[in-house]
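All protein chains of the complex are present and in place, except for one that has been dropped.
Per-chain residue numbering starts at 1, and chain names A and B are given in the order in which the chains are listed.
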Amino acid sequence: MYRYIFRRTYQLIIVFFLFLVTSYLLFDAIPGNAFQNLLLNPDLPPDAYEQVLALYGLDKPLSERVFSYVVNFFKGDFGYSYKYYPKTPIELIAERLPRTLMLFAMVNIISFYTGFLIGKILAWRRGSKSETWITITSVFSYTVFYPWFALMMLWYFGYKMDWLPIGKFLYPEKWYDSPYDSDVIFVLMIKFTVIVSIIQVLIYVFTKNIESLSLKRNVRFIGFLLNIVGSYFFWNTGDALLKKTYAGDIAYHMILPVLTVTVVAFAGTALLTRTTMMEVLKDDYILTARAKGLSQRRIRDRHAARNALLPVVTSFIFTIVTIIDGSVLTETIFSWPGMGQLILDSVLNEDIPVAMATFSFIGVFALIAHFVADISYAYLDPRIRIQSQG
Amino acid sequence: MKNNNNKIEKKLRREAFSKNWKLFKQSRLGMVGLYIVFFFFILTILQPILFITGFWNEAVYHPVVGYDDLTSDFIVVDCPKEYPTEKYQSRTDCPARNEVNIKTLFYNTAEVGDTIELNLQPAPPSRRHILGTDSLGRDVFSQIMEGSQVAFLLGILSATLGVGISTLLGTIAAFYGGRIDAYLMRQSDLVLMLPTLPLLFIISAFAELKIWHLAVVLGTIGGLGGSVITIKSQALQVKVKPFVDSARITGGSNMKILFSHVLPNVAPLALLFMVFSVTGAIASESVLSFLGLLNIEMSWGLMIYLAQVEGFIFSGMKYWWLILPAGLSVTFLTGGFYLVGRGLDEVFNPRLRKR
Partner (left out) sequence: MSNFKGSKTWRLILLFSVFALVVVACGDGDTADDEVAEEATETTAAPATTAAAAEEEAPSAPGGVYKMAIFSDPQTQNYWNYLDTENDVWTSYVMSGQAVSLFTVSVPNYQLITSMASELVEVNTDNGDGTFSYSVPVAKGYEWSDGAPITANDWEFTFNTVSDLGLAGSWLSSWPTGTEENQGIVSVEATDDYTVKITFNYDPGLAKWQYGAAQAPALSKAYWESIATDRESLLAADASSAPVAGAFVYDKLEQGAFYTWAYDTSSMWAPGGDVTIYDSGGTKIEWDNGKAPAVNETFGDVSGDSFTYSNGPFVGSVEFTLYSDQDAAYLAFQKGDVDFVLNPLGVKRNTFNQLATVPGVELVQNAPNGMRYFAFNTRIFPGSNKAFRQATACIIDKDFIIDSVLQGTVASMDGIIPAALGAWVAPTTGIMAECKELDSVGKWEKSISILQDGGWTATDWGEHPGNETRAIPPTGIKGPNGEAPPENMLIYAPGPGYDPLRNTFSLFIADYIRQLGFDVTARPTGFSVIVDIAFDPEKCKDWHFYMLGWSLSIYPDQGVDFFHSRNDTCEGGYNTPGYNNPAYDDLANQFEGAKTVAEAIVISNQMEEILFEDLPYVVLFNPPVLEVFRSDSIELPFTEVLDGLADACTGCPGTVKKTS
C-alpha cells in the first residue's frame, strides 16, 4: 500500500510538471501578447513595444521562458501580473477567491441538498406520472442553455419584477461609510457558513444511530433550531454585529445568482440520486427489509437513501473541483468579480503570469482530489488494489 | 457449420435488438427524448429539401447571406417630453405603429411629419417568415434549421470520436495494466486538470475553429478525460469475470479476449457516454458562440449572441423570435439526447428497470 502511495505521489509531481509546461505552451500559442495594444498606437515611438517586451522578459526565446517560469514556480515566485503590474497573481487570487468561495459554497450546499431530496422522492415514486414529468422538467432545467437562462432570470427578477438587484455583490451607497473592505466580510461569512455546516453535519452524524424515526427527526430539528438561535446570537454580538448590515447586503445580492445556478445544478444531483437509489432499491437487503414488513418511509430513509448517498457524495467532491471552471459565466453575467472572471480576463488579455497561477490553483485542487479518490478506491476495492500493485 | 453459426448469431442479435427496443419503449423518458431528437432531425433534413425543390428561394431564405427586402412606410414623429398627451397615454405609446421617433433615425434627413420608407427588420413572424427575420433580414426559421444541422454534425461527430478514444484507451488500460495503465491514467489527470471553458477560449484564440475542428477538439478533450477512467473501471470489472478467465484458459489470445469479450461488455456504457457527450458538445458550442469566440457562420449560440450584441436580449418578449427559438432549441435538443441516454441506461442497467 505504501509503495503504491509513494509511486502515485511521484507520478503526481511529474503530471503537475507536465501540466505547467503544457499550460505555458498553450498560453504562448495564442497569437499576439498582452502588450499588443501598444502596436496599435501610432503616437508611440516604434521601439516602445520592443522596450516593453524586454521589460517583461517576453523577448527571450520560448524555451528559456518556460524553463525560468517553472523554476521560479517551484521557488514560489509567480512573477507579476502584466495587466495589474505590480500586483502579483497571489494578491489577485487572494482578492477574488473569497467571493467565489462564498457564492459557490452556498450554491453547492443548496443544490446538493435539494437535488438529493428530489432524487430520493423520484426514485421512490418510480413509474408514476408525476415522476416522469418531474424528471423531464429536471432534465430540461439541467440542459437549459445557461447564459441565456441567466440573462432571462436577471431580466425577470431584477428588472421586470424588481425584486432583486441586477447583478453585483453590494449596493455601493450602503458601503460608502463602511470601515470594512468587502473581503473582510466575505471571509467572515465563509467562516460562519463553514462552522454552521459542520455543526449541522455533526448533528446528523450523532443522530444517525437513533432507532426511532420520529425521535430522530425531532432531535435533528431541535439541533437545527439551536443552530439558528446560535447564528442569531452570533450576528447580534460583538464584532459581527457591526458587520451584520454589510453581510446582509451581500447575502441579499447572492439570492439571484444562487437561485439561478441552483435551478440548473440541482437536477444533476437529483438525476444521479434517482439512478443510484433505484439500483440500491433492487438490492437484496432492501427486499429483506420489505419482507420484514418495515415501513416504506423507514426503508427509504434508512436503508436505501443512505447507501445511495455514497456515489452521490463522490460526485459532489468532484464537482467542487469544477466550481471555479463553471463560475466563469455566472460571475460575468451577475457582475460578481471572482476567480472565474479572473481566469477569463487573464486568458483573454494574455496575462500569462495570472493565467498560469489560476490554472495551477485549479490544477492542484483537481490533482489532490483525484489522488485522494484513487487512494481510497484502491483501499476500498481489493481488486483494484491487487491490480495496481501487480 | 460456419454459415449456420452466422445465422444463429444474426438471429440472436436481432432478438437482442428487439428485446432492447421493447425495454427502451417502456421507458417513458427515453421515448420523450427520442421524439424530441427525431423532431430536430426532421428540421435538419427539411431545409435542403425546401431549397432543392425550389419551395424556398435561396437568395431570400439562405440562413447566412439571405436577405428579404421588407419595407414599410413610417411617419416621423417627435415624442413629447410630458405625458399624457392627446395622442399618447404614456411614454411607451410613442412611437405608435407605423411611426418612428426622430431621435432614433440615423443619418436620415427626414423632418417631423414626413413619411419615409424604412426597412422592417427584424420583422415579426408572418406567413412568409414563420419565425420572422433577424436584424439583417435573414429568415430565423431557416437559421434554426441550419443550427440544427450544425448541432447534429458537431454533437455526433465529437461524441463518436470522444467515445471511440476513451473506450479504446480505457479497455487497453484495464487489460494491460502496469505502465500503460499508469501512463493513460496520468494523461487523463492532465486533461482533467485543465479547466474546460478557459481551455476552449485558448484554443479558439489560436486555432480557427470551424465546426469540424471544434468537433475534433471537443471529442479529443472529452475522450482523453474522465470517461477513460470510468470505462477502465467498467472494463476491470469485466476482466475479473469468470468467462474471461475461462477464455484465457482455453487459449484465447489477448487481442481476441479484448475484442470478443471485454469490448462488447463495455459497449453499452460507451454508448451511454456517447449520448451524454452529444449533450456536452452541443452545449459547449453554444456557449463559445454565445461568447463570440467561434468563427462559424451560423449556429444557435451565434443567433443568441447576435441578438445580444444588437441589444435585443433584454427587450423582454417584444422580439421573442430572436431569442426564444434558438434558446429553446439548444435546451430541448440537448435535453432530448440526455433523456435518450437515461432511457438507454434503463435498458442496459437491469437494476433500473421497473419492479
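The rule is simple: contacts are C-beta pairs under 8 Å (C-beta built on N, C-alpha and C of every residue); 3 or more make two chains touch, one makes a residue touch a chain.
These numbers were taken from a predicted model, which means no experiment stands behind them.
K.L.:
Just one of A:Ser68, A:Thr207 or A:Ser335 touches the chain that is missing; which is it?
P.N.:
Final answer for the missing-chain contact: A:Ser335.
K.L.:
For the full complex, which residue in B:Asn20, B:Ser135 or B:Thr220 touches the chain that was left out?
P.N.:
Final answer for the missing-chain contact: B:Ser135.
K.L.:
Pick out the residues on subunit A that sit against the missing chain.
P.N.:
30-32, 34-49, 51-52, 55, 82-86, 95-96, 99, 117, 151, 154-155, 158-159, 162, 166-170, 172-178, 181-182, 217, 221, 224-225, 228, 231-232, 235, 244-249, 251-252, 295-297, 331-337, 341
K.L.:
Need a quick check: the contact residues on subunit B for the chain that isn't drawn.
P.N.:
These residues of subunit B touch the chain that is not shown: 65, 67, 69, 79, 83, 90-92, 94, 101, 103-104, 106-108, 118-119, 121, 135-137, 204-205, 208, 289, 291-295, 297, 302, 305-306, 308-315, 318-319.
Simple rule for what comes next: only the chains that are shown with their structure count from here on.
K.L.:
Taking the mean of the CA coordinates per chain, how far is subunit A from subunit B in Å?
P.N.:
From the centre of subunit A to the centre of subunit B is 26 Å.
K.L.:
Going by the contact rule at the top, pick out the subunit A residues touching subunit B in the complex.
P.N.:
So the residues of subunit A in touch with subunit B come to 11, 14-15, 18-19, 22-23, 26-27, 29-31, 126-127, 132, 135-136, 139-140, 142-149, 151-152, 155, 159-160, 271, 275, 278-279, 282-283, 322, 324-326, 328-329, 343-344, 347-348, 355, 359, 362-363, 366-367, 370, 383-384, 387, 390.
K.L.:
Contact residues on subunit B for subunit A in the complex?
P.N.:
Residue list for subunit B touching subunit A: 28-29, 32, 177-178, 182, 186, 189-190, 192-199, 201-203, 205-206, 233, 236-237, 240, 279, 283, 286-287, 290-291, 300-301, 304, 308, 313-314, 316, 323, 327, 330-332, 334-335, 338-339, 342, 345, 349, 351-352, 354-355.
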